[in-house]
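Coming up: subunit A.
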Amino acid sequence: MNVKTPSKLEKILAAGHFAVTSECGPPRGSDPEVIVEKANLIKNHVDAINITDNQTSVTRMCSLAACIRLKLLGLEPILQMVTRDRNRIAIQSDILGAASFDIHNILCLSGDHQSFGDCAKGQNVHDLDSMQLIQTVRQMRDEGKFLGGDDIKRPPQMFVGAAANPFADPFEIRVPRLAKKVAAGVEFIQTQCIYNLDKFETWMKIAGDRGLHEKVYILAGVTPLKSAGMAKYMKNRVPGMDVPDEIVQRMSGTPKDKQAEEGIKICIESIQRLKEIKGIRGFHVMAIEWEEKVSEIVEQAGLFPRPLV
Partner candidate 1 sequence: MIVADKKPIEEIIAEVKNFTKILLLGCNECVTVCEAGGKKEVGVLASALRMYFLNQGKTVTIDEVTLERQCDHEYLEEIRDRIDMYEAVVSLACGVGVQFMAEKYQATPVLPGVNTCFLGATEKRGLWTERCQACGQCILASTGGICPISRCAKRIMNGPCGGSTKGKCEISKDLDCAWQLIIDRLKALGRLEDYEKIYSIKDWSTDRAGGPRKVEREDVQE
Partner candidate 2 sequence: MRIQYTTDIKIVRVPCTGKVDVLHILRAFEKGADGVYVVGCMEGDCHFNKGNFRARKRVEQARGILEAIGIGGDRVRMYNLSSSEAPRFVEYAKEMDQRIRELGPNPIKLPKANKAA
């Protein structure tokens, strides 16, 4: 695959290395140090860092500003952008703003419904959906044109990503949906956290049969479980999450003080197994409010040191 952008993430993937990404949630305040501290914990162990965009609809420092903070540290941010909060004017404008700081990666999402967050009485926008956001960034980059058709001076140079959730329903359209995103122009995929590896393998197999793994870089999403309580919560409360009973039982069967360690172990085992799946090109390690564990996971999974490109 040719490299189309200056993105370091794209270069690593194109060179055939397993890529490693992670994510940082911006703070609920204006202190830039929070994001800097989180980034410093993981910077040597990942190739790029996602900055979430008001995740779970809870108001936080904006993703773009936090991405700029990373950029100023010389790190590689992935700008997450949800269609929930912006119309097409704001979307294009924010993309240009990010491009002006040479932010070279974007992850296109629809975003959780606002009823989950701190502004449940607010409006949502969804002028575009995530599929159309992918198309928008590609048009701005490849054609150098705004949605309105006018030329963009210095178009954005962004490597375009999206999420895929193999575990949401209905399962039968989960691969067609990936195909749709590929057709829309997505270049890398970060998946939902994978706990049900059997189901994930099935999904990858069907995707592979359609040749999708050759058209898009798929980064497998993993999240270490901190406790049996978290496993149960993820299983029962988080929409579109599939935590098999044996994982919950394995966590519950571990003494409380050893559960965190067991969670890390499960995570590393998952990565090892995922490495063997055809079409997996990297890992997205989402250690939710547990960034200090990313280095340990990356090292023990044999993904360290990170390649230089």
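Regarding selection, all candidates are chains of the complex that A comes from, given by their letters.
Rule of thumb we're sticking to: a contact is a pair of C-beta atoms (placed from the backbone, for glycine too) under 8 Å apart; a residue touches a chain by one contact, two chains touch by 3 or more; residues count from 1.
These numbers come from a predicted model, not from an experiment.
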Given options 1 or 2, the chain of this complex that touches subunit A: 1
Candidate 1-touching residues of subunit A, taken from the complex the two chains share: 83-84, 88, 110-113, 115-116, 124, 126-132, 135-136, 147, 163-165, 168-170, 172-173, 176-177, 179-180, 183-184, 192, 239-240
